[in-house]
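Have a look at the structure below before the remarks.
All protein chains of the complex are present and in place, except for one that has been dropped.
Each chain carries a letter (A, B and C) given by its place in the written order, and its residues are counted from 1.
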Amino acid sequence: MTLRIALFGAGRIGHVHAANIAAHPDLELVVIADPFIDGARTLAEETGAEAVASPDEVFSRDDIDGVVIGSPTPTHVDLITRAVEKGIPALCEKPIDLDIETVRACKEQIGNKANTVMLGFNRRFDPSFAAINQRVATGEIGNLEQLVIISRDPAPAPRGYLEGSGGIFRDMSIHDLDMARYFVPNIVEVTASGSNVFSQDIEDLGDYDSVVITLRGDRGELVNIVNSRHCSYGYDQRLEAFGSEGMLEAANITPTTVRKHSADSTNQANPIMNFFLERYSAAYQAELAAFAEGIRSGAGFSPSFDDGVIALELANACLESAQTGRTISLSTITV
Amino acid sequence: MTLRIALFGAGRIGHVHAANIAAHPDLELVVIADPFIDGARTLAEETGAEAVASPDEVFSRDDIDGVVIGSPTPTHVDLITRAVEKGIPALCEKPIDLDIETVRACKEQIGNKANTVMLGFNRRFDPSFAAINQRVATGEIGNLEQLVIISRDPAPAPRGYLEGSGGIFRDMSIHDLDMARYFVPNIVEVTASGSNVFSQDIEDLGDYDSVVITLRGDRGELVNIVNSRHCSYGYDQRLEAFGSEGMLEAANITPTTVRKHSADSTNQANPIMNFFLERYSAAYQAELAAFAEGIRSGAGFSPSFDDGVIALELANACLESAQTGRTISLSTITV
Amino acid sequence: MTLRIALFGAGRIGHVHAANIAAHPDLELVVIADPFIDGARTLAEETGAEAVASPDEVFSRDDIDGVVIGSPTPTHVDLITRAVEKGIPALCEKPIDLDIETVRACKEQIGNKANTVMLGFNRRFDPSFAAINQRVATGEIGNLEQLVIISRDPAPAPRGYLEGSGGIFRDMSIHDLDMARYFVPNIVEVTASGSNVFSQDIEDLGDYDSVVITLRGDRGELVNIVNSRHCSYGYDQRLEAFGSEGMLEAANITPTTVRKHSADSTNQANPIMNFFLERYSAAYQAELAAFAEGIRSGAGFSPSFDDGVIALELANACLESAQTGRTISLSTITV
Partner (left out) sequence: MTLRIALFGAGRIGHVHAANIAAHPDLELVVIADPFIDGARTLAEETGAEAVASPDEVFSRDDIDGVVIGSPTPTHVDLITRAVEKGIPALCEKPIDLDIETVRACKEQIGNKANTVMLGFNRRFDPSFAAINQRVATGEIGNLEQLVIISRDPAPAPRGYLEGSGGIFRDMSIHDLDMARYFVPNIVEVTASGSNVFSQDIEDLGDYDSVVITLRGDRGELVNIVNSRHCSYGYDQRLEAFGSEGMLEAANITPTTVRKHSADSTNQANPIMNFFLERYSAAYQAELAAFAEGIRSGAGFSPSFDDGVIALELANACLESAQTGRTISLSTITV
């Protein structure tokens, strides 16, 4: 039986979801909602869906099996809440909201129905990261002791975006903080350092362009995250899981396997995938498939709403640590 | 405008083409023909096409813009001929036929309409091989002097298949012979050696399980092809283009970038893609896209019918060389 | 003209220096001093030197052009001081001493003659790290923004050694702290986290078996050091220098280039070099050559005595940070 899906947001990430929904054999993209109705219409035509301007036109329907929320962050809490209240499973892009109080209020309101919400931490579905996660879980490398995540964006977003982004920890590092929790679910301490080394714009906003984060898990695991808002060679996305009996690492991805050897240098590969739409295209597909499977099975979703809450709390702790020069204990976090 | 496609053959390769046609934004899979009608029906249901048993039911229609021929080899000449006569562009799996006389008779019959036929040498569309080909063409590595192709199947086909396969040169090496011509169009000499090192079945059939081929191009280029009918570590598909100013190589592909480091060994990657359906999935898609583009533009197809003829002639020359221990001159080939 | 060298210490590192001095075309190993005279004699026989038990028998001679101090840490300050007072250049293994007050007192005593002392931070002479350092210095990757150092020992030293080691920061991380300063000379802030994940012995000693360190340079550079006292796959020694226009990285070294491909996995390389004697054998030779060149040229030595002082101060700051959960500012360090 085909699941009928509504999509909120016809922007860049909306296009990714729309194409993946259309290509999924068991999903049908029924309606796309975006107040910028022209964008919704163009995307709807490409994918055979209906275009509407208002969420009301989605929630007034009775034929929707799931919603995918790819609209701007400020709309997330409202759309999640309405979906939950109507009993429709929702896959929502991160973050739930930039304000932890708003997030907690949302959680209080939806209560234990939060388990019908899936958070769009797409990287958990990357084939390489997922494979490492599973192999760590089977004990292939013994006890996980250290996790090193290197994550650099190709270039900073425009200043307009940065202004409302919530800062590097809440906007960018949050993906890595969730990746850390994918491997080390219980983080007990956060230490972070921020720096300004290349962008006057970012410095003017009181934000950092480069950060390093150290997390401690409840079994003593040390997680190390290195972030930069720019990277001359593309979208740098690597991870290594160091265990007592081995190490597993995931490298960057080049579009072909071609390597060149010449008088100047050898083993030259093409530049790596430039940004998340290419690098994580398989991850977005797998994420959507997991959402579909979760709707069918009713067994709950992962990453969960709470995963979204904790990632934001970790990001806030990073900011506090970077600003105060103190390690932040998270022992009091309860979600 | 959508192009309406008919597919012959609902077997393994038929499934690949059916899925790719269905996923292509500008193509519509209208009808699938296979005398094994149950197979045709199953595949047709998955892709929203009609299923028919006889080619007649395809050629009697007037709404077909192109045919994809993925049926058994003995049907190729007939289907090509009928498509050409009806003025419908055809993408035909290799080989045209195992018998060069039959192939030449077909060519005589269809005459200069052969240019409406595209041969399914899918490897030309592999992103890595295609990228190397283009970079060689731009002169990035100077004059091409040597080409080394290593191509090993994971395991021999069943004896029943092997009996009718035409032998390793016509069945397996033919792909590498065409790959050679992708880089060195004019081959003037063929030398080949065959051996039997692991399969009694293949030896009993008077065939070889392992071969090495040396080709000479008209500019003195030396092409070296290494084939085996089995390979313990998967589908080994590599190529290096050696030029006067550099070398470009394409490596095997692993499903993830994960590498493991342990006490026993380091840099362990996953096994490579197992066989052609996975290894060349992107190539099959690109091949189909090129076919669609060729239909639209009317500018002809590549690889062409003649490419299919020459590949077969080269395979025949390989066999003759391996059996006689003599280098075979191809100066008399005219297609 | 040959330089005549005296060596203090006939232990493990003494053997390395003795062999390198003997093999260096311009150096002659004249005398080896070790209170364990049997060890000194054995080594002296192998290298054609004289063996003595007491340093007095070295400093009473008038034919020594340089001393190499490879004896236990508690002897370093005394031997450095005596060499300096006698006007003999000294290459001393790290650390100068585990106690910063003792180190400072030594510095005060030798004053500006400290410039006749070279510190044995061997990793600066590793061909890969040195090549990256030089390429960064030429501006090849623009401004250096981040430095990631991953450094793991194959296994912890015996408990007896660990007890007097000064702890992981002063004993092990100190090499990485100096490597950090090789790229980012002026460190202004230190943040460190320690953990106990595998060794009860180390925990009993009040020490950490795993640490992560973040340093900030005076231009905002962020340095990230990951250490573990064990590593199942050998001596893990990697580094990446991330600049505004590129990244340079150094990988681990395997004894051969052999890679195996089999049904289970592909690209399997041999285990990496097991420990520092193999991994840094080229570095020890280059270090000695730099010492010889420094004696000849009289142009001073690098790494210097002060580099040894600062590395120890950074290690102390790491310990303070790990114990207090606070970032330590180093603005007041003046050497």
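Everything that follows uses one rule, which is that a residue touches a chain if its C-beta (ideal position, glycine included) is under 8 Å from a C-beta of that chain, and two chains touch if they have at least 3 such contacts.
The model shown is predicted, which means the values in this text are computed figures rather than measured ones.
Chemist: Give the residue, chosen from C:G139, C:G164 or C:P255, that touches the chain omitted from the document.
Modeler: C:P255
Chemist: In the whole complex, not just what's shown, which of A:I272, A:I295 or A:I328 touches the removed chain?
Modeler: Only one listed residue reaches the unshown chain, and that is A:I272.
Chemist: Using the definition of touch stated at the top, determine which of B:R41, B:R216 or B:K260 touches the missing chain.
Modeler: The one listed residue touching the chain not shown is B:R216.
Chemist: I need the residue numbers on chain C that touch the omitted chain, in ascending order.
Modeler: Answer for chain C: residues 23, 127-128, 131-132, 135, 140-141, 245-253, 255-263, 270 touch the chain left out.
Chemist: Considering the entire assembly, which residues of chain A contact the chain that has been omitted?
Modeler: Within chain A, the residues that touch the unshown chain are 232-234, 252, 254, 259-272.
Chemist: Where does chain B touch the missing chain, residue by residue?
Modeler: 141-143, 145-146, 148, 150, 152, 189, 191, 193, 195-198, 210-212, 214, 216, 219-222, 224, 226, 228, 230-233, 236, 242-247, 325-327
Quick note on the criterion: only the chains that are shown with their structure count from here on.
Chemist: If you average the Cα atoms of chain B and of chain C to get two centres, how far apart are those centres in Å?
Modeler: The answer is 58 Å.
Chemist: Could you say which residues in chain A touch two or more other chains, in rising order?
Modeler: Residues 141, 245-247 of chain A each touch two or more of the other chains.
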